[in-house]
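Every protein chain but one is kept in place in this view of the complex.
Every chain is named by a letter (A, B, C and D) in the order it is written, and numbering of its residues begins at 1.
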Amino acid sequence: MLSTTPRLALSRQLKNFRRFATATTTPAEQPVKDKSDTRKNVLEYRQIYPEFLPDPKIEFRNPIREKLERSDMIARRANVDIPEFYVGSVLAVTSADRHSPGKLHRFVGICIKREGCGLRANFLLRNVIDHQGVEILYDMYDPTIKGIEVLRLEKRLDNELLYLRDALPEYSTFDSNMEIEILPEGAPVPVNEIKVKLKPRPWLDRWERKNLKGVQDLELPQRFYDRAKELETPWEKYDLMKQYMRTVPEEEQVEIFSEVQTHLHRSGAAQKLKRKRTFVKPTKLA
Amino acid sequence: MALALTTTFTKSTVKFLEERLLLLTISCGPVRNKSKQNPKPRLRNPTWFTQKHRVSSDDNVTLENKEFLKEVVQDRYFNVDNEISKDLASNVIWRPGLQRTGVMARKIGIYPMWLKTGKKISTTLLQVLDNHVIKYYPPEDYDPQVKRVGRIYNRKGCLLLGAEGADPSTFTREYCGLFKDSGVIPKRHLARFFVSPDAVLPAGTLISALHFQAGNYVDVRGLTIDRGFQGVMKRHGFKGMPASHGVTKTHRRGGNIGGGGEKGRVWPGTKMPGHMGNRYRILRGLKIWRINTKYNVLFVSGQNIPGATNSIVYIYDTKLPARKPAEPLPFPTYIGTGEELSENIFDKEIHEFSEPTIVYSDKN
Amino acid sequence: MMNNINVILARSMVASFPRVATCSKRLTSSLSSEAVRQNHLFDIEQKKQKESVGRIEKIQIEYEGPTDKATLTMNKHISTPFDCAKHLGERIADQSAVALLNNDTLWHMHKPLPDSCKLQFLHYKIPQPTAVNKIFWRSCSFILGAVANAAFKDTVKVQLHSFPSPNVRSGSFVYDVQLDLADWKPTEKELKVLSIEMIKFCQQSHAIEHMNVSTELALDLFRNNTHKYQQIPDIAAHNNGKITLFRAGHHIDISRGPMVTNTNHLGRVTIANVIKLNTDVPGGPIYRFQGVALPKSIMLNHFAFGLLEERARNLNPARIPGSQESFEEDNSFVAQVTA
Amino acid sequence: MFNKSALLRISSLLSQPASKNFHLSSTCNEIRKLARLRVVDNSEIGKRAMAEGKPPRCIHVYNKTEVGLIGDRVLVAIKGEKKKAILVGLKQNQKPKVPKFDSNNIVLIDDSGTPLGTRIHVPIPTILRTILKERTHAKGADYTKLLGIASKFV
């Protein structure tokens, strides 16, 4: 069941997506002439590098701080390749560790959460090793991180996979010697539409209230769903200003990404090159 | 008017004015016993406390004329080469007893940095504004509000600094008059700093972030965020009382405030609910980890500097004896030597973002 | 005679703000005998003209405001536009600078209306205020004359000469005054004192009164002012043998008019400079008093006004008295209704 | 590849009236007194306790705050006995780069720091190397013996 799902999802998504299909000429090679061109780049970049967008809270905004923060992020990115990855991707992080004998430490896991902006950006990796669930939080711009490898680049249906903690261990078990699965050049990032089976309650959270897409039927008594229905706030999606205050306006995004574009492109191009050179079929290592 | 004129006459012009003003019907003779009629108030504001902002009204000035006003401001305050002479001061080299001026800065946010050991620290970014010296009051002229009794050791002068230049037409005429002598553009913020008479700076001197050095320690003063009337849990961090187990109506209360009998009263200083915030606090002994010379930003340790983001704070050399600098400081302030400075100056413990990844070796 | 003056003072005190009381006390003491005489003559003539109206006839005034219209029944040769404005509302009475009759004639607010007409009121913030600006500038010159006349001590002989036709673009309003001081350059402080005197005078809220008189009376009024005395026949020749007089407080001057309603229409006022002119008018050197002012209803920040003050310090390019052609006051604007 | 029989067993257990041996509440995030812990070594007493569904409870934490952190020594009540143990993995959130586990793991030791078992069958954090080395004094207990029986570090 598990082994077939990713491949199916991949082929399905290949048809639907056309995101990278037209990205034959990258923006840095061709100076941006058109306004629509810049806009399209923004559409790409904000998904790949969300941490470059500042904290949208109005009280905390300051253009100079944001500018300094971005320049520091770029300076760090020049020394380490921080690749494109999403919640649901499988990563291997190698970091300097003064406690290990080799002074290096490698951890493989699925990214279940990604948050924070600027230099505070971090991500949470989860794996099950010897039937023991282990999670490690990494700061993205921590100078002790030697490299981040994306072993499997894919997205999931939810923005946070914290429910994997309550799922059967099979869903978050990954081999530490897993090989890199390479996507064909120009392919969109596949969405893994796997539905996770949760363990019976007790849980760490009331998942039935979270409106999750990536879980199987929770098999709860009706009263749980009734209560979840009671607590829903369906009007919130109509609150235009709340929506506005949680995000950064497009004009500012264009400004930010056109500032960092050339620097980002360097690492992005290298990544694409790597992707092109070795192409292997996705192997089943779940 | 007559009163005002007599007070404003200076010795040199009196004769001339007498001669001429006699022509006018206005009499300018001195008023007898003036000091007794209007004794100086015991508590008074400093001389620079005037109405600052003009009543905001629309001037109905056309766009071209607005441009013209901007052009005049530009010509008057920015296009002139009022270079302060480099022989600012004195050949005095800094020694521990001397007090330098502080600066005004804006708290612009917080972000993490890492040490060479891999440890993460939080730093607050303080952007030093365009501080200019407006006026100096020598120790004998400066008249403190509350007189100190007895002999005063180590008398300090008072340096008035302004920060953040703004369009003069938004201020009142009186307020703009404060800046007339120094020739700087009227500033939004004014502050006084006590300095040793040796550390005096001529009016119009610019003080930059390089007044401080990376690795040294500073004290930062700011106005804390106003949180209004708060209970003891938020204001003093009390624990409150249990939510259940028979507790009624006393979940967030402070509880007992003292015993009875002879001590049957509220003791002074008892922690109780009240107004929280909106008062000046000083955080002392913060290390400067990094200085950005392009934007004049100091990166100072800590994330609890009083005040909200984008509020004004005041930075002084630290008073803590153990953290006073060993090396001489730029005195009375930093004067550029003309050579290009790197954009960022780091403390030696800091791992720069442009440096390669940290690698531990077996030795440490 | 003294009784009369007291009457005048009492009237002016009632008409103006209470704070004037302290000021007018000082002015009474310093009021010259010449001014007393002039005012006496002016009062008598005013009374005479009022009595000569005879039977009161009614006229219909059609008021046209920006949003509303009204028809008022007023008294011929007695009611003034200011009376109409008072009927229409305090705001209109306070803010109107000048009246416009039949859409073509500017009419002084305190000048009796001769006939039925259409009436509009102009203020300083209308879309086309050029004419009002000119009237304002003229009034400023007139008031400047009043201040220059009163500000000096008795030891200094002051004779007002004339003021040129108002030119707002020149940057300053002007009054040429003859002083028997050989070479006077005012200091900053003296200029400040003069400016304050002018502000005080404006704050006393004198209504600017208007009167047409015969040449003989005018000559009698200005018999002690050699310059005006010489100018009168010339002016009368251009004006059907009549001389138009204006009075604010105790100051009387010749001008073709019209003027603004009241001295309190002036807001920011500065007397920027007093410059000695290079002429050979007999009697002593001529000094040009220059100033700049804005109406009260126009707010301007101090920085922009400071630029205007600076510019007003330069010598105004208006015609210098005693040079070239004969004196001609106020020929720029014709505002007469043929009765 | 999915163990269906195991699932069935769990669900069948759930459908029965709550057994005394079965804990239905989730484990504590903070290690205080009476917190349930999980023995992860192969000591006899530990194995038996876990198999019977009677996990040990913390009855004392040997530090000043009374909240156990990684590497802290605790006193546990296990099978009616008092044993000392070391915390080798915590469920609560950790600092960046320090692993967080799904359960609160302990390794039983005796007074001299020697582990009761011979093997630890789950990974333990590498930071324990430094912490336990610091805690070990020349004349006191030697906790570093624990590191020798670990199967894997993360």
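Observations on the model:
Note that a contact is a pair of C-beta atoms (placed from the backbone, for glycine too) under 8 Å apart; a residue touches a chain by one contact, two chains touch by 3 or more.
Keep in mind that, in the parts below, contacts and distances are computed from a predicted model.
According to its UniProt record, the chain left out of view corresponds to "Large ribosomal subunit protein bL17m" among "Large ribosomal subunit protein bL17m", "Exoribonuclease phosphorolytic domain-containing protein", "Trafficking protein particle complex subunit 20" or "DNA replication complex GINS protein PSF1". All shown chains touched by the missing chain in the whole complex, by label: A, B, C. Check C:K125, C:K157 or C:K185 against the missing chain and you find that the one touching it is C:K125.
Interface note: of A:P63, A:P101, A:P184 or A:P249, the residue touching the hidden chain in the full complex is A:P249.
Residues of subunit B that touch the chain left out of the display are 58-65, 68-69, 72, 75.
The omitted chain makes contact with subunit A at the following residues, 42-43, 46-47, 50-51, 53-60, 115-117, 120-121, 233, 235-236, 238-253.
Panel shows subunit C; residues 124-125, 127-130, 133, 136, 168-171, 292, 294-295, 298, 300, 304, 307-308, 310-311, 314 of it touch the chain omitted from the view.
Note that only the chains that are shown with their structure count from here on.
Distance from the subunit A centre to the subunit D centre is 33 Å, each centre being the mean of its Cα atoms. Taking each chain's centre as the average of its CA atoms, subunit B and subunit C sit 52 Å apart. Computed from the mean C-alpha positions, the centre of subunit B lies at a distance of 55 Å from the centre of subunit D.
Counting partner chains per residue, subunit B has residues 120 touching two or more of them. Taken as a contact graph, the chains are arranged in an open line, each linked only to its neighbours along the path. Applying the touch definition to every pair of chains gives A-B, A-D, B-C. If you check the complex, the residues on subunit B that touch subunit C are 1, 5, 8, 13, 16-17, 20-26, 54, 57-61, 65, 69, 72-73, 168-170, 172-173, 176. The part of subunit A that touches subunit D in the complex is made up of residues 1-3, 95, 97-100, 105, 107, 122, 129-139, 142, 144, 165, 168, 170, 199-200, 202-204. Of all residues in subunit B, only 108-109, 111-114, 118, 120, 125, 127, 292, 295, 297, 308-310, 351-362, 364 touch subunit A in the complex they form.
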